[in-house]
Each structure stands twice: as C-alpha cells, then as structure tokens.
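The complex is shown incomplete by one protein chain, all other protein chains being positioned as in the whole.
Moving on, here comes subunit A:
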C-alpha cells in the first residue's frame, strides 16, 4: 500500500529548476528517508507535498487517489503533517494551548482536548505533559510537541525536516524509537536528512535526490554510507588528500585558554588552546552547535573573548576589531555566506570589495580613502576567470549566482589578499563536486605557500583528507585530537558525540564508543524495530 506517491514533479524558480521529474513512493507503515546535499531540492519537494507550493508539472497521489493542494490546510485535511526544522510553538502558552491552537474545532479546548493529547502521547510514547509551559521545555520535548500537534490534526503521513539537526545523540535515539512506534501503528514518516549514518539506521527505504531530481533509491541493509554518499554527490567522491606535509614550526595563530560566556553565564567556549603553524591545516570536527560558530566569531573579531588570548604571529590580536584583523591577514570563508559573506543585491564587483575595503585594489589614496571601482572591477574579472565563477558578467547581483559560484567568488576574494591565516568554515558546503575539488586545490596550494588554515567541516572525509592535525570540539571544549593519517571517520564520529576523548589512536578506539557511531548503528537497528514494535 502506498501512502504517498509523487510522480514527475517539476518546479521551476527564476533562474533555477528546483525540482525536475521527481518520483517518490512512500509505503504505508514505513520510514522513508529523503537524502541529498544542501540545496539539492529536498525542501522544495516537501513544500510541494505540504501544499505550500504548487508543482509546475507532475502529480501527487495520497492513498492512491490523485490530489491537488492549494494550501497546507488541504494537505492537513488529507492527513499530511509537517514538523518543521524550526519549531513553530508559542513559548508563553502551554503544550495544550499550543496543540489546540488553530484546531479548536477538533476536540475543543478543554477536557476533551486534554484527553486526546494524553491518548496520543500514550499511544506513541511521546511523553508529553499538556499543562507545561512550552518555554520550560527542552529542544527534544518541543519536537515531540510538534509531532503530537501534527498527529492531533489527524496526520497519517508525517514529514520531518532535518529533525536530528538540533538533537544530541541520546535524543536522536529516543526520536527514532518514537518513529518506530509511529510506523508500527501504520503511519508513514518522510524523514529528510543529509546525515547518512542516521538515515541508514532509521529508514526502511531511501530516496536520493541530487540537483533537483531523484537519482535513485536504496535499501539500507544493502547500502554503505559511502555508496549512499556517492549517489548523493553524483560521482566517485573526490578524495581530498594532501600529498606531503608542509607543516613548519613557525606558529601563525596561537589561541590560549580562550573562554566565551553566553549571556546566561553558560560557557560557549571554555579552555580552548591550540596553535596553527605556517603550512598547517587544523581540522576541527564536531557536531554542529558545539561551539564552532562561536570560535570562528571570536577569531574574526565578531565576538570578544571573556578571557584568554589570540595571537597572530607575534601580535596579540585579542582586542583587535574585525577590520584590523582582516587587514593583517586573516581570511574568512564564512559558514553562512548569505549572512556573512555577501551583499546579495549588490553587483559582484562590490562583493569583491566587501571585507577588503581598506586594501588594494578596492581603495587607493592616503589611508585608502577613495574607492577604486575600475581596479576592483578588473580584479573581479580576474577572480571570475581564475576561480571559474560561472557568471555572464561582474555587474550582475550576487543573488543571481548559484551557491557554488557564490562560494567560488568568496574563496577567490579571500585568497586574493594572501592571508596568513584562513578561517574556512564549511568551505565546500552546497558546492558541486567540481567546484569542491577546485576549492580544495586552492586551499592546498596556499598551504604550500605557508598559509595556516582552520578548517571546520561537517564532511568528515574532507576534514580527514585535508587536515594535518585534527581536533574535536564538544560542548565548547576541545576534547580530543587525532592523526588524520590513521583515523577513520567512524572513530572521529564517536569522539564528536563525546564518547571518546584524549588522543584518539586508530587501534585503541574503545569498543563501546564505536558502537554508538552512526555508521555502525544500522546493524543494531535491523532487528530492533520489530522488538519495539510489539
């Protein structure tokens, strides 16, 4: 029995085809994973299924019956529910109030609604208490409220958009247990993710989407993470291997006892110390949200450390403002290029100036007072050529380029100023494979010339392949280090969950830590669902 069938879905946006000829079949009582890189078109597809956008072509069938949604209300009426990545709950209302909000007609707002909520909570093991204020709930509990909200409205098919992005590993396990409850009751779940380990552990079937189209399906039991990754990126994965070591003993960046405290007094970064030498790439591994963003902001000067020092070569730069750091040779490839790297509605050549307005060729004259558009434009043309930025010209806005080309422009811009120290946060995120290899080459080449790089990436192969030294960040602390020459992604993954610390040795990786790594999990889940379903 199929719960949902999408056939030949095509959706065009200005300049891009977001979805092209998508086919997706979700059987009843299964967890169906939809995987693909950032920007592959997963979200667009789900918005179509949830009635937020209309497809230009193709059909949607629910329980074998063809439907056309013009709003989420239509989708909800047909039993489709969506749990968004960013929760949509009112903090100052109770769980009960949040759940009934907008669906008061279903079971009222009083005792009947409370009984219904408790019944659903009981049935799927969601452990939701109706009278707690949402602001007092943790992230995982909020997510369960969102799931309950959807079930309360009668959903038979749940769409979960990157549900694990905000969860810690134990919470992920609990969520997966909930999902198994759901499917044992005959409900279907569409699970969107790009974390392959998780997908393999929870899904019954996998559909891979790449560049807006479905490129294949896979059965978890017969698939390795690497095969899945190759399907996702569309070719043999290029391996980002660095040939010979270029590490020198000349320290370029030294961080000592760095500490950063959030407004509430919680330490976001604590006791961070490391040194990056000329010609060295230091890879920082960690699950997103463990302090990487804060560390980068402290290094570029967007946040100032509460204690500790940052030294660039001989100069202590702890108190320097961002501009001075950039002038003195700190390059910055930001994690979120739209927020921190580009002026989207400005032409490319103005984006060439951004971040380097006090340097040539952006400005000239005494104290770089005057802008030099001609020189900036000429240099933008050079970057466009050298870094293969695909654009019809340098006067188009940055917003009209694809993500990969925007990234190439940023990399080109930062490299053009011969940085001594480069912060590369997810330098190849959302970038196509060709551009990825190119960006790796650029980093490698600059490293040969003595550049020191802090590399942050969610792609463990990239981290291991490109780094000379590896550190693991967990909960704002550097908990482990490893040698990229011998470590495997699985071992690194276990340290990222906090299960291992200290110096990670390839052979001595503790067995219990390994069992928790995502890649190993499928073995345990193959039989687990049946047990828990009974």
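Criterion: a residue touches a chain if its C-beta (ideal position, glycine included) is under 8 Å from a C-beta of that chain, and two chains touch if they have at least 3 such contacts; residues count from 1.
Just so it is clear, contacts and distances are computed from a predicted model.
**Student:** Going by UniProt, what is the name of the one chain that was not included in the view, given "Thiosulfate oxidation carrier complex protein SoxZ", "MoxR family ATPase", "ATP synthase gamma chain" or "Branched-chain amino acid transport system / permease component"?
**Tutor:** In UniProt, the chain that is not shown appears as "Branched-chain amino acid transport system / permease component".
**Student:** Have a look at A:154, A:321 or A:502 and name the one touching the chain we're not showing.
**Tutor:** Looking across A:154, A:321 or A:502, the contact with the absent chain belongs to A:321.
**Student:** Thinking of the whole complex, not just what is shown, which of A:64, A:111, A:264 or A:392 touches the missing chain?
**Tutor:** Considering the complete complex, A:392 is the one touching the chain left out.
**Student:** Of the residues listed, A:354, A:375 or A:458, which one is in contact with the missing chain?
**Tutor:** A:354
**Student:** So which of A:25, A:103 or A:217 would be touching the chain we can't see?
**Tutor:** A:217
**Student:** Which parts of subunit A face the unshown chain closely enough to count as touching?
**Tutor:** 14-16, 208, 211, 213-219, 221-224, 227-228, 230-231, 234-235, 300-302, 321-327, 332, 334, 339-346, 350, 353-358, 362-363, 368-371, 373, 390-397, 399-401, 432-434
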